[in-house]
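Just one protein chain is left out here, and the rest sit where they should.
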Amino acid sequence: MALEVESREEIVDERGNEVSELVINVGPSHPSTHGVCRVITHLDGEIVTKAEPVIGYLHRGIEKMAENRTYLQIVPLTDRLDYVGSMYSNWAYCRAVERLAGIRVPERAEYLRVIVCEMQRIASHMMSLGSAAGDTGAATMFIYAFDERERIVELFEELCGARLTYNYVRPGGVSYDTPEDWFDTLLEFTRKHRTALHEMDRLFFGNVIARGRMKGIGVLSAADAVGWGASGPVARGSGVNWDLRKHDSYSVYPRFDFDVPTGSNGDAYDRARCRLFECFESCRIIEQAVAQIGEGPFKAEGAPRLLKPRPGEAYDHIESARGSLGVYIVSDGSERPYRVKFRSPAFCNLALLPLLAQGHTLSDLVVILGSLDPVFGEVDR
Amino acid sequence: MSGSVFTGYTGGLIWGLGGGLVIAIATLFGVWWERKVAGRIQMRLGPQTTGPFGLLQTVADMVKLLLKEDITPTQADAPVFRVAPLIVFVPIAMAVTVIPFAAGWAPLDTSVGMLFFLAVPSVSVIGILMAGWSSGNSYATLGGLRGAAQMISYELPRTLSVLSVVLLAGSLRPVEVMEAWRWWFIPLNGIGFLVYFISSVAECNRGPFDIPEAESELVAGYFADYSGIRWAIFMMSEYGGVIAASLFGAALFLGGWAWAPGLFGTAIFLLLTVVLVTAMIWIKWTFPRMRMDQLMNTAWKVLTPMALLQIAIIGVVIAWL
Amino acid sequence: MALDNGARHDQVGAPERTPEVVPLSVNVSNEFSPGVKGFFQKWKSLATGIRITAGRAAAGPKTLRYPAEKVTLSDRWRGALRLRGVLGIDDIPILHEPSITHNALVDRLNREERLSPCMGNCPANVDARGQNYFMAEDRGPEAYELVRERNIMPGVLGRICHHPCESACRRNYYDEPIAIRPLHRLAYEAYEREKSSRLLPLPVTKSQKVAVIGSGPSGLAAAFDLMQLGYQVVAFEKEDKPGGALYSGVPSYRLPREVLHGEIDNLVAMRLDLRCGIEIGVDVPIDHLIGEFDAVLIAAGLQESRILPIPGADAKEGVVGALPFLKEANWKGDAGVKGKRVLVIGGGNVAVDCARCALRVGAAEVRLACLEGDQEMPCHPWEIEEALDEGVIAMCSLGPEEVLTKDGRVVGMKMRECLSVFDPVGRFSPQFGDNYSTFETDVVVFSIGQAPTLRDVVAGSDLVLTERGLLPVDGTLFTTDIPKVFACGEVVTGPGSAIGSIATGHEAATSIHRYLAGQSLQEDRTPRPVPIYAKYEKATLDGVEESRRRVVMPMAKPEARSEDFSQVELGLTHLEGLQEAARCLRCQSEVCVGCTFCARTCPDYAIQVERIDDPGGRRVTRYELDLTKCCFCGLCAEQCPTDALCHTGQYELSFYHRDLAVFDREEMLRSGAGTRATGQDGTHHIDPEEASLS
Amino acid sequence: MAIVDKLGESLNGSGGGIILTSVDAVVDWSRGHSLWAMPMGTACCAMELIAASFNKFDFDRHGTFPRPDPRHCDVMVVAGTVTRKMAPAIMRLYAQMPDPKWVIAMGNCAVSGGIFYYDSYSVIRGVDEFLPVDVHIAGCPPRPESLQDAVLQLRERITTESIAPGKRHVRELLLPTNGDVSLHENGDRE
Partner (left out) sequence: MNIQELRDHLCGQHPDLCPLFSIEFGDGVLQVDCETLYEAAENLQSLGFDRLGMLTAVDFGDHFEMVYRLTSRSMSVGMFLKCAVPRETPRTRSLVPLWPAALWQEREVYDMFGIEFDGHPDLRRILLPPDWVGFPLRKDYRDDRLIRRPDYI
C-alpha cells in the first residue's frame, strides 16, 4: 500500500529543485513488489524517467548468523532465504558443505534432490507466473497457478512434513525417504499439471490484453543480460542459453533429456513464458527421474552430528528457479563456518530494474518487476 | 401523473433519494454476488459463514464501515476531500431514475431520458478528480487523472452505441424506446451492444478497465486515502454504476420488460440485468488489466469505429425499411 | 560438466556435455498474426479466457470448509513439539520379559522403531538401557537381575564380552559410547554384596527333566531359562570345573576364575544340578541320557584346535594348537615356553589371547603373525592394542609357508607375503606375493580356528555327524535329527562370541520348552540374531565437555600386567559407575532424560533443559520450549535419542499473549492441548481478563 | 469514530446498559465478521498468507480478504520478519489504518524474531515492540488454517469489546487457548 513512506518530503525537495517530475514511492509494502521492495520512481506524466530500487527491508543478516551456527543448524536458515524455493537454497548450501567436507551422497538421494528441486521449480514458477499475472490484474490466473503450487506443497508436506520451510536436503543426503505411493501421486500430478499449464498458457499468455501488457516491455538485450550477471529465466528470456543443469550439469542431470526454453525478444512476456515452458521441462525431468530412481540409502551413512570440514573454501552452485544460486563457504576447520556467502540470483536480476524500467509507464514498472521475479528473502538475505 | 409530487423538482428529489436507496441495497447484493461469482471462478466458496450462504456478509461489512473512523488526511484539502464521494454517488443514483422499470413506467419519465442517463453520470468524473486531487497523495492523483481521462474517452463510444437504438426506436424517451422495441433489435444492434457493454465496463472503472484504482499499481487509486463510510460510498457508486449500466443495457439492447407483459416483464428485465452484472463480474475476474495507452487505443481505435459502423448499419436498415 | 574440475565428488557417471551440443530448443516468444486474422485472434483469445474460467467454475470449488472441515495432515507434519515423558515424572520402561516371549517383544519394538540400539545390536538382546537406568539409580542388584534374564553371567560377560551394544550405542553419534560392559561388572559386584537376600532357589513346577551337555555360556543360558520355567535341569561337564570355554579358553587375567565360578555357584544355588567330571559318550553314553531325560541339549562347544597342514607342522616339539596352549597356560600357569620365543599364527581374538598368555607364562619374545593387514585384523582393536602395549610384536600380511624344524624341534618359521585375504565377493581366498621372510622361533602356536569333537558324544546314538565332524542342526530352531535332542552354542555356530553363544542357548531353551509343552516349534521364529544397527563414524570430540566423555577404564600398567595373570582391567569405582550409567541416553524410551541434545542442535536456541544428576535422583528439572522462537525445522526431534520429543499434529497455535507460547515442562507433557485442530479436550478456557492483557 | 464514540458514551452514561449491550452485540458482530486484512507480508509467512486467501483455504469464507490499502482495513496481519529498516514503514501503515484496528502477528519472526532472535543485528524481536498485537500465531510459517484460527480467535476477542470507552464485556471465550500456562516473568527469558 500506500506506501508513501517518505515520498511527500521528496516531492517537496524535488519541487524545490524545480524538477517537473513526480517522485512516487512504490513500496516498501506495495501489492506488487512481491515482498518488501521500495522503488523510488521518478515520473514524467506516467513515464518512468528513473526507477531506483531500495532494498534491504528484509535484510536479516543470515550470512552473519551462519557464522554463529553449526553446519547443520544453517540448513533451516537457508530455508528462509528463498522462501518460494526453499529446496534450492538447501541444496546449494548442502552441495557446498559436501564439497568442503568430502561427503559422498548416495545416488537415491541425488535423485530425490533432483525430483524435489524440479517440483520446487514448478512451484516457484507457478508463484512467479501467478504474481506476474496478478500484477497485470489477472487475479484469477494467480489463483489457478497457485492452485497448482498448492498440489506440490501437499506433496512436499507428505514428504517432509512442512509446507514451506522444508529443511529437507541435508549435508549427505535428504532427511526422509519418500512415503508409500508418493511417486504415483507425483506422476499423476505431472500428468494433470501439463493440462493445467496448457490452460494457463491460453488463458493468460494467449490473451490479447496480457500480450499487450507484456510484449515489448522491459526489453533486455543478451549482452546486457550477460554483463549484468542475469541468470535463470531472466537471461534465457533474452536468448542467453545458459542453464547450469545443462552447461555445468551437476548431480544426475546429465542423465535426463530436457530442453532449455529461451526467448528471442527479451521482454517481460518472454521471461514469463520461459518459466511456463520450464514447468513442462520440469515435468519431463521428474518423470524420467522417477523412472530411473533405484533403491538404496537416502543419506550418507554415519556422518557425525558435528561436521568439521577441513579448513578451506568451497563454492558450488545450482540452477534455481531464479537463476544460478551459488554458495561460497570458508571454513576454518571448526564446527562453524568462517564465512558463508549466498550468491543470490534474484539480487543480481533485480539490479536490472532501473535499466529495464526507464521509459516505460508506471503500470509497466510492476510488470517488469514481476518478470524479474525477485524474492526478497533471497535478495536481502 | 402530471402535477403529482413525483414529478418536477420534488419528484426528482424523491426519486433520486429512492434511487440512492435502491443502489445502496442493490450494492449489498451486488458485492455479495460478485464475491460469490468471483469465488466460483477461482474455485473458492466466497462468503459463507456469515448468515445463510454468507448473505449477511455485506451487511456486516456495511455496518462496520459505517462505524469506522473517518479519516481526513492532514495533507488533504479537507472540504473537497469530504464532499467528493457524494459528487461521485449522486449522479449515479440520479441516473437510475430514468430507467423504464415496468411497462410504460419509469420513475422519472422525461423526453430526454436517454440523454439524461448518458450525461448525468458523467458528472461523477468531477468527483473522481476531486477525490484524487484532494487526497494529497500521488497515487490518488494519478488515479483521479486516469479515471477522468478514461471516463471521458468512453463517453463517446457509449453514446454512439446508444444512438443506434435511438435511431431504430425513433425516440429519446426510454419508455417510448421500450415500447418500440422488437426482438430483431438484438441481432441488428449486436455490435452496438458489444460497444455499449465494453464502454459501460470502462465507465464504471471495472476490470479490465480498472486502471484508475489499479490495485497492483496504484493500490486503490483515487480513493486510496478514503476510509469508512466515505470509501463505502465510492464502492456504492461503483456498483451503482454497474447496476445502472446493466439495467439500462438490459432495457435498451435486450428488451427489458418488452418480452412479456406486466410484472412478468419486469422480472425478465431484472433477470437480464443480473445476467449483465454477472457478465461484467466475469470479465473482470477473467482478464488482465489494461494499460492507459491500450485503454485509449481501445476507445478511439476500436470501439468508436465499431459504434460508427453500427450506426451506419442502422442507417442503412432504416433507409431500406 | 565443467565449471568445476573433475574433482567433483558427486558426479555419477555422467557423460560430458558441452554447450555446443545442447539444442537451443524451445522458443517461447509468440505473436498474433498480422492483419485481420490477428484481429479475430485477439477477440478469440478473450472468448477462450471466458471459456476456461467457465470450465473451472463448472468444476466446482476446492475449498476446505475450515474449521468444520480439517485438512488431512501428513503423518510427518512438523507441528508443535511435545514430550512423551520426562524423567522424574515418568520412569523409563524396563523390559522384564520372560525369555520365551522375549523375541516377540524385540521384534515388535523393532517394528515400531522403539528398540534401543544397544539392545538391538546385542545378539541376546540384553536390555542395557534398563541396566544403565538401575545403575544410575544405584540399584545394582536389580540391574544384575535384569541383565541376567538375557545374559546368564553378567559378571563374566562384563569382563570378556566384545560388547556389540557399545558399538551401536547412539552416544557414538554425539561423543563416546556408554561403558555398558564395565557396568555389567559393577552390577555383578553390587549383586554379590546383596546376594544373601536375593539369591533364592527356583521352584521346580514341572515334572520334565532336561539334560544339558556342557556348562559353557550357551548351556548355562539354556539351563537357566528352563529352570525359570520350572523344569529340572541337569548339566554335565567333562572337566573338573564348570565353565566350558570360559574356563579353559579365556585367560584369567581377563576373567578371574573366582568370578566365573561365583556366577556358576549362584546358578547352582538356584537349583541347577551340575555334575562335573562326567564326559558324555565316555562316562555315560548319550543314549542313556536320551532315555532318562525328556530332552537333551548338546552344548559341548569346540574342543579342537586346527593346525595348518604345512611342511613341518607335524614337528614333535614346538607346534601346539591354541586351545591346548591356553588350557595349559590357564590351568597350570606354565605352558612350557618360559624363556622361549613364541610365534602365534592367526589374527583373531584367540590368537591375541595366546600371545598375551605366552608373555605371562614367561616367553622371551612373542610375535603374532596374521594374513590380514593391520587395519583388517579380525580381532577386536582394543585387544590388539592392549597386546601391543604389553610387548607383543604384531606382523601383518604374512602367510605361514613352512615350519622350519631341526631334529623334530621347531627352529623357525618361513612366511610369505600376503597380498589380499578376501576376493572381491568377500570370500576367504588369500593371494600371496613372492616375498618370503623367515623368523626364528622356538614355539609355533596355531590359532587359526577350532572345531568340535562330537564323535565321542554322539557315539552309539542315532545322531549322524557330517563329513567334517559337525552336527547337523537347524540354525533357527536348534533341533537335531532326533526330536528330543537339541544343540546350541559354538557347536552350531562355529567359533563365535560368548554372548552369541548365550543367544543360541536362549533360542534352544525356547525350542525345548515348546517341545516339552507340545507347542509348535516353528511359529513366530526368525533366525537370530538380527543385526539391525549400522556403525558410526567416530565423532569429533574437541569441543565436547569433559562431563560428557566416557569414563576411562583404569588398566594395570602394561609392563606390570604382562608378568602374571592378574587382572588387566581394574574395574570402575562405584561412583564412576553411577556417573557413567547416568550418561546413558535411554534410547527410544520415550522419556526425556535431559540429554540436552535437542537444545544443542536447535538452530534457534529455543529449548532450555536443566537436570539434576545426583545418583539415585536423576531428574529433568526444567524443560522449556519457547515456541515463539522455534522454527519447526524438526532437527531436535530427529536428534532426540529417546524419541520423547516429538511433533504433534497441532498447528493452530494462536495466543492472546506471547508468553503463553513458552511451554514449560508440564505444558510440554500435555498431549494435544485442546485446539480446533485436534479437537481434543478444549476444557481450558482463558480468563477474559487475561485475554485482554497484552 | 466520533459518532460511535459519542453513542457509546451517551449509552453508557445514561445507564442504558441493556441498549448498550445490544448495540455492542451488533457492532461486535459486524466488526468480527468483517475483518479485512492488511497483508503486511514481509517474508516467508506472506506465502501462507496468500495461500490462506486463495482457493484451498479461502479466507473470504469468514469475510476476511486482503486489501492492499491500509485505509480500508481492520486488521493488520504482520506476516514475516520485521527488520529495523522495515519497522518505520509498518508503523506508518498501522497509523494509516482507521480505528478500530487490530494486529495479528503471524509467524514466529513477527511474534518474537523467531529463528532470527539470536545473532541477527537487524531483526526486530517481535512486532509487539512497537505495535499492540492482539493475536500471536506461533509457527514458522503457520499453516493457513492457523491464520484462519487466529481470525476466529480475534473475532471472539472482539466480542468482549464495547463501543463505550474503557468498557469491556466479560464473556467467557469459547475458544480453547493453549492451556493454563501461567505467565512467565519477562525477565528470565531475555
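So that you can tell them apart, the chains are marked A, B, C and D in the order they are listed, and the count of residues begins at 1 in each.
Just so we're on the same page, contacts are C-beta pairs under 8 Å (C-beta built on N, C-alpha and C of every residue); 3 or more make two chains touch, one makes a residue touch a chain.
Keep in mind that what you see is a predicted model, and the values were worked out from it rather than measured.
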> Which residue, A:Trp91, A:Phe142, A:Phe189 or A:Trp242, contacts the hidden chain when the whole complex is considered?
Replying inline: A:Trp242
>> So one chain is hidden, and I want to know which residue out of A:Ile47, A:Leu187, A:Val290 or A:Val330 touches that hidden chain in the complete assembly.
In response: A:Val330
> Of the listed residues A:Ile47, A:Val226 or A:Val290, which contacts the missing chain in the full complex?
Replying inline: A:Val226
> From the list A:Ile103, A:Leu186, A:Leu306 or A:Leu362, which touches the chain that is not on show?
Replying inline: A:Leu306
> Considering the entire assembly, which residues of subunit D contact the chain that has been omitted?
Replying inline: 84-85, 117-122, 125
> Given the full complex, what residues of subunit A touch the hidden partner chain?
Replying inline: 55-56, 59, 61, 63-64, 68-70, 99-100, 224, 226-229, 240, 242, 247-248, 306, 312-315, 317, 324, 326, 328, 330, 335, 338-339, 341, 343, 347-348, 350-351, 380-381
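Just so we're on the same page, only the chains that are shown with their structure count from here on.
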>> Looking at chain pairs C-D and B-C, which one is connected by more C-beta pairs in contact?
In response: C-D
> Taking each chain's centre as the mean position of its Cα atoms, how many Å separate subunit A from subunit B?
Replying inline: 42
> What whole-Å value do you get for the distance between subunit A and subunit C if each is reduced to the mean of its CA atoms?
Replying inline: 47
> Out of subunit C, which residues touch more than one other chain, so two or more?
Replying inline: 46, 49, 52-53, 56, 61-63, 65, 603, 631-633
> On subunit D, where are the residues touching two or more other chains?
Replying inline: 54-56, 58, 61, 68-69, 71, 96, 115, 118, 140, 143
>> So with touch defined the way it is at the top, what topology do the chains form here? Options are line, ring, star, complete, other.
In response: complete
> Tell me, which parts of subunit D touch subunit B in their complex?
Replying inline: 1-4, 26-27, 29-31, 33-34, 36, 54-55, 58, 60-63, 67-69, 71-72, 74, 96, 98-100, 163
> Which subunit B residues qualify as touching subunit D in the complex?
Replying inline: 35, 39, 42-50, 54, 56-57, 59-65, 67-71, 215, 219-220, 224-228, 231
> Touching subunit C in the complex: which residues of subunit A?
Replying inline: 69, 72-77, 79-80, 95, 98-99, 102-105, 107, 110, 140, 144, 147, 157-162, 165, 167, 175-176, 179, 199, 202-203, 205-209, 211, 215, 237, 241, 244, 246-255, 259-265, 269-270, 273-274, 276-277, 281, 301-306, 308, 316-317, 335
